[in-house]
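Here the complex is missing a single protein chain, while all its other protein chains stay put.
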Amino acid sequence: MIKAGIVGGTGYSGAELLRFLALHPQVKVTTVTSRTDAGSLVSSMFPNMRKHVDLRFVQPEVATLAACDVVFFATPHGTAMQMAPALLKSGVKVIDLSADFRIKDAATFRKWYKMEHTCPELLGQAVYGLPELNRDLIKSCNLLANPGCYPTAVQLGFMPLLHHGLVETDNLVADAKSGVSGAGKKIELGYMLCEVSESFKAYGINGHRHLPEILQGLNSVSNSKVGLTFMPHLVPMIRGIQASLYATLLTEQVDLQRIFEDFYKDQPFVDVLETGLSPETRSVRGSNNCQISVCRPQNGKTAVVLVVIDNLVKGAAGQAVQNMNLMFGFPEAAGLDIIAAIP
Amino acid sequence: MIKAGIVGGTGYSGAELLRFLALHPQVKVTTVTSRTDAGSLVSSMFPNMRKHVDLRFVQPEVATLAACDVVFFATPHGTAMQMAPALLKSGVKVIDLSADFRIKDAATFRKWYKMEHTCPELLGQAVYGLPELNRDLIKSCNLLANPGCYPTAVQLGFMPLLHHGLVETDNLVADAKSGVSGAGKKIELGYMLCEVSESFKAYGINGHRHLPEILQGLNSVSNSKVGLTFMPHLVPMIRGIQASLYATLLTEQVDLQRIFEDFYKDQPFVDVLETGLSPETRSVRGSNNCQISVCRPQNGKTAVVLVVIDNLVKGAAGQAVQNMNLMFGFPEAAGLDIIAAIP
Amino acid sequence: MIKAGIVGGTGYSGAELLRFLALHPQVKVTTVTSRTDAGSLVSSMFPNMRKHVDLRFVQPEVATLAACDVVFFATPHGTAMQMAPALLKSGVKVIDLSADFRIKDAATFRKWYKMEHTCPELLGQAVYGLPELNRDLIKSCNLLANPGCYPTAVQLGFMPLLHHGLVETDNLVADAKSGVSGAGKKIELGYMLCEVSESFKAYGINGHRHLPEILQGLNSVSNSKVGLTFMPHLVPMIRGIQASLYATLLTEQVDLQRIFEDFYKDQPFVDVLETGLSPETRSVRGSNNCQISVCRPQNGKTAVVLVVIDNLVKGAAGQAVQNMNLMFGFPEAAGLDIIAAIP
Partner (left out) sequence: MIKAGIVGGTGYSGAELLRFLALHPQVKVTTVTSRTDAGSLVSSMFPNMRKHVDLRFVQPEVATLAACDVVFFATPHGTAMQMAPALLKSGVKVIDLSADFRIKDAATFRKWYKMEHTCPELLGQAVYGLPELNRDLIKSCNLLANPGCYPTAVQLGFMPLLHHGLVETDNLVADAKSGVSGAGKKIELGYMLCEVSESFKAYGINGHRHLPEILQGLNSVSNSKVGLTFMPHLVPMIRGIQASLYATLLTEQVDLQRIFEDFYKDQPFVDVLETGLSPETRSVRGSNNCQISVCRPQNGKTAVVLVVIDNLVKGAAGQAVQNMNLMFGFPEAAGLDIIAAIP
């Protein structure tokens, strides 16, 4: 049993981490922090955890967290980079669910996150935690940058096409849709039920922070420079991301189905559906699975890839646990053996 | 006061017609038909109409309907073409909300609707009822083919770009999303709350019937042949269509905002939002409005048009009433002076 | 045309007032106030009102509002009582949608609203605006206290039983359920989509502020003192109140259906359904109607009354307009001729 700490345990990703880790056979959560709720029972805030979690929130302090084997940051950006250096020095492995260590270029980080990076020297050693791309690097790393939710979905969808050089890379389109929990537990007018239920819209049309992360990832698997139009939308539901990806094929002489199945055949959490099926978000809700299908409408020159994940699981806490499993040599699916509940 | 009949009054479009016509200052609904519910009160099925509508459903018969000045068909495809010829001969104006008279080419109709057209000779005189495209033709027609919901949204979004020849026409992408009422009042597993709520997916990925209608319309305003990838999605909400349209600009030296505003400046039901805004479906819910915005993400070469309508209003019954107003010389907005209720 | 002002135009009740008044044939809205949004277009906040409302929010000032014939307060409690005295002196009729003038007893007001009343001398002249109870008083009043949403539903349901002395009055039960908009436009965690969607719960179990208002109203029509257990619940939907009311019959020799139909036969906005039907909130959504049914399960001694209203309409802004119509001698339903949109 390793000891795990969660910084930022009151948010949605933190709660999901607790849900998985409380039942994980090789992990004991010893510390859950919250600046504002320190002292109160975790199960007071999350009555779903009654009888399962009897911890109290504590203040986030390096001294306490250094007793853990692994510390997860489920915080807004800007927090992990303050505490990670000291924890790493103490021999703690750090898994950051925020954006602090995702962008390799500090200037790009500053531009999109309006904040100076406080430990750019760690950006080089941080591993981007998309296991389908970086499994071996993940296994040996101490500082893991857990991918964002949209970036996970969009990269998993485009990767096979770009890896094989099958499409024009300068005019990719990612039309992505997310449930409201994608915004985190932000208390803002725009996420209140009365404002967002029974409605649908695009948002972030002037530029979404996940764009540079997606571009960095797609460029890493593409031979030619990627140009992407990324348009996120808000769906009146709690969980789930669906992305419809559009790319112009360089050749129509290609068996897309075969290529996708081969590309993901050894990935425990990516599942390529049979031709003609369309994945729906509920099939992966609460689970760490990604379901993908690919098609070529009217046998035309446009390839369409449809991807679904749970934004809080494969798009956040579940992928973080998957990464932890890899980092500690546990079975990759430990603690993640979950079947989505339908209906 | 003209006399109006509604064939197929039990479905969602029929109910919407009743909602508008019951309060229309120049129309009296005299006949509402239903094969299965003939004899029962309309307000038994629709308790929202108690105190407003005291009609009973009757069997759909030409003899009865011929006493009307206008007859609306809010039926599945295949019904209007059976009754329209006789009604037209009787001097009744026909407004068909189904697909029977939308597609000019009988072979294309047969291919997509798996049905032989029974009066192809009328296809030529039927006017496609998109007022923003065909207002003058509509004013003088007797047989009106009311557009589909997706086709309304997608055409209104692409029309300014195609009319001005601003984009590549062979690789347009329409990523469209609809509330569940878009499927009509079909009693199928896939539209039950437990199956569709809290989930999101693409559907019709092997070809949606609205594709040929959209292509026919877009080609009519484009100088070069249109190639379109049309991908519909199901949103867990009742009403509303949002379409995100993607096109590659032929030139970046273009003021898209100005072009859209000019194109729609005289259209009472199309509203171009200011730069940077994104329309949401709730703003037009229950009303006949279409709201549009246009942008060019990261100042790139892709133009993105965002369109919202209420699929049952501007996408069906509201547009039908707008067309009726034009056909009878009423004020175009008569009976449609509605403000969407928010929240 | 009279001139109307709305204080607190950014909330949900204020927006509903605008929706009705913008299309009201005898009213012109001249002033809409907002402390925080003064200067900006009303239609910037409410894009649904584009093309219908071109006012800008202004600061709430007596000088400006005094130019109106009627001023509506759609504010949290505590505001109307500050401004009403001056407006009344200026000859303006005041309709208060908040709780300031509902409770006749200033001590009770203080106890439940944790606030001293600043003009208790006006409590006597304020008329409680439930037209089904007080129509004649309303017609001649200058200061109207518009009822709360729960109180409207619960009183309309119990009134016939209490008026006729048919039930034990000391153990009434009102199990009431409200959509989330009942909380107003409060930006709190508990009303965010992710917190409230796909869940159901009772709330306010330690005492809800509508209790004293309901008791005051019920006691006014009852011969013996009323004891009520009032339990509100939160429904994962935007609009609508449903109340299931339970009372022990003093006699089983009573035709409840007849009594309810007679009691409400002249009320334009109360509709008693036929025996065996159960009203649903969507049938009155967006409209000023109240639908009621009454039954006696298993022919036992418990009478059950089922009531639905739209909390923002008959439970707030619609009833306020109905009251305004009465106060100014307009047709009672002017501006309220609305059919709920289904689905």
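Letters A, B and C name the chains as they come in the text, with residue numbers starting at 1 for each one.
Following the convention adopted for this analysis, a residue touches a chain if its C-beta (ideal position, glycine included) is under 8 Å from a C-beta of that chain, and two chains touch if they have at least 3 such contacts.
Quick caveat: nothing in here was measured; it's all calculated off a predicted structure.
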Which of C:L122, C:C149, C:C194 or C:L218 touches the missing chain? It is C:C194
Even though one chain is not shown, chain A touches it at residues 12, 15-16, 19, 22-23, 46-52, 181, 198, 238-239, 271, 273, 277, 279-280, 282-287, 289, 291, 337, 339-343
Contacts from chain C to the absent chain lie at residues 171, 173, 175, 177, 179, 194-195, 197-203, 205-207, 211, 227, 229-231, 233, 235-240, 242, 244, 246, 248, 276, 278-282, 285, 293, 295, 297-298, 300-302, 304, 306, 308, 343
Had the left-out chain been drawn, it would touch chain B at residues 12, 180-181, 185, 187-189, 191-194, 196-198, 236-238
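Keep in mind that, in the parts below, only the chains that are shown with their structure count from here on.
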Interface of copies chain A and chain C: same or different residues on the two sides (over or under half shared)? same
So the chain most remote from chain C by C-alpha centre is A
Dist(centroid_CA(chain A), centroid_CA(chain C)) in Å evaluates to 45
Residue numbers in chain C touching two or more further chains are 12, 181, 198, 238
